[in-house]
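Below is one structure; the comments refer to it alone.
With one protein chain held back, the other chains of the complex are shown just where they sit.
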């Protein structure tokens, strides 16, 4: 959707330097920019490259204002205190072409399902009994939403408005999603947790009840092929704004706080609690019933033992078992030094 | 399915204390109990909470019998030597409402497939040539069972009776499942193993034959989005009662023993042997041709080198390379102490 720089600057809250009548059609990298592209730079270092790129205009920080002589006239500038954020928002403003807002004739929507306005449902998608889908949500091709063929806990799936559920997503019955939730292809929401009881007489395992449900709040995003189990008896809950990467595993009864970030292939065992604003690297493993308190940061591949409580807003933890990174780096240095001496 | 406490106590082999005519409809946690709920407690510590909960009745151990004065009259009790197990079984007794036992008209069942009695097949599921599906098995919506479009080893898929195959499961041709097998959404059974031969003249890799098959015995349960490769020339086999969590990878030719438990995101390379009753934490990694002998326990994230043999029934191993946990903890303590001294 072609827009003038003036219009974009207004919507983004940017200060415009240069001609507002120039039109751009898309954001782009510096390398692949063309004469209708909008690019961005976050530091003075890359400003020159941007000015010499093919781009039509540049989003930049205050550093790029006329004071910095070289930028005076070369290209129009949109000055923002948070240029990367303005760039992200510009993409959405430029990209929001109207999608197909239709239910594909091959989709199978149960008679008891309630589908909102301007909902798109892809080819072959299956919407189960009593599902409720909010306005302007898209359900990708081949999704299975609330399949009641199996023995999963009943209850229609609820999906809010403006959600984007990509192809091949499975959502078990009883799962509840808020608004603007994004789920990428192949993710599984609301599967049965991994809970078994051993019969001491036979030595065999029997499944514990997995009859709770899964609640995903507004603005949560979930990566491709990730799996999130429903609660055993009560609920698993992912709070507002949490962002979860690909191939992440979240066990039953887990509670994830607001704005938590979880990188790819991390796994959370049952009943783990992650408080608000925690940031987790990839391949982190957390044992059951552990708690990570608000604002902690976990380095990639670190491991946290069952029932452990990790404290420390702004502290980075690393290693298995996870300890403050400074401590861990000292240990690594000690071992490296000592082993070398012994040669 | 509403049942009297008397009837439940009989079926569960519990001793009933209190009125047998009271009816319950579901199991529940202490927090979410209502007046038709059955709850359980495993230790004296939580008995009081249970007695003061809204629940109709409590499954408990011997500790809760009238000797313990407070419990005399408050609520009916079902006394079991294994209260958690009785609770798990109670859920199945209460929950076993008749499922939809129909083949959805949109399912595509090959003419040569044989489907048993009371089988449910979900919308859009695809059942390939010569598949055999046992009585009272459910196949979820969107499953692909024995797709012969590709180049996978031929042979119809065999699925036993009382299995539960959830939505979006893929089962490659030639795979054989026993009875009461549970497979959660998105799992892939019988994919080609990761075996290549390098052509030394060109430096390129070519795929080794992956023409074996996968056998999954009775009572095995497999988590969401897990992947299990078929044998290269012979078979991959998962023995009776093994329980496998989400996002687990099992390579070609692997042999998994009875009642083995494997937590999420663990990965087993080709030709690994896991003997009976081994318990593995999450994110464990095992190199090809390694063997873990019966009854060993592997802590989360530990790693076992190719061809290694791990011995020790009841021994817990941890770290990479995995060693007895006591040894590993001493090493961690030594490093931590020594590094601190050097500050």
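Note that the chains are named A and B in the order they appear, and that numbering of residues resets to 1 at the start of each chain.
FYI, a residue touches a chain if its C-beta (ideal position, glycine included) is under 8 Å from a C-beta of that chain, and two chains touch if they have at least 3 such contacts.
What you see is a predicted model; the values in this text were computed from it and never measured.
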item: Hidden-chain contact residue, picked from the options B:165, B:188 or B:260; value: B:188
item: Given A:54, A:88 or A:110, the one touching the chain that is not displayed; value: A:88
item: Interface with the unshown chain - residue positions in chain A; value: 26-29, 31-32, 82, 84-85, 87-89, 91, 95, 99-100, 104, 106, 120-124, 138-142, 164-168, 182, 184-186, 219, 221, 223-225, 241, 243, 245-247, 259, 261, 263-265, 277, 281-283, 300-301, 332, 335-336, 338-340, 342-343
item: Hidden partner chain, residues of chain B it touches; value: 108, 124, 126, 128, 142, 144, 147-152, 168, 170, 172, 186, 188, 191-192, 194, 196-200, 203-209, 211, 225, 227, 229, 232-234, 247, 249, 251, 265, 267, 269, 283, 285, 287, 301, 303, 320-321, 327, 330-331, 333-335, 338
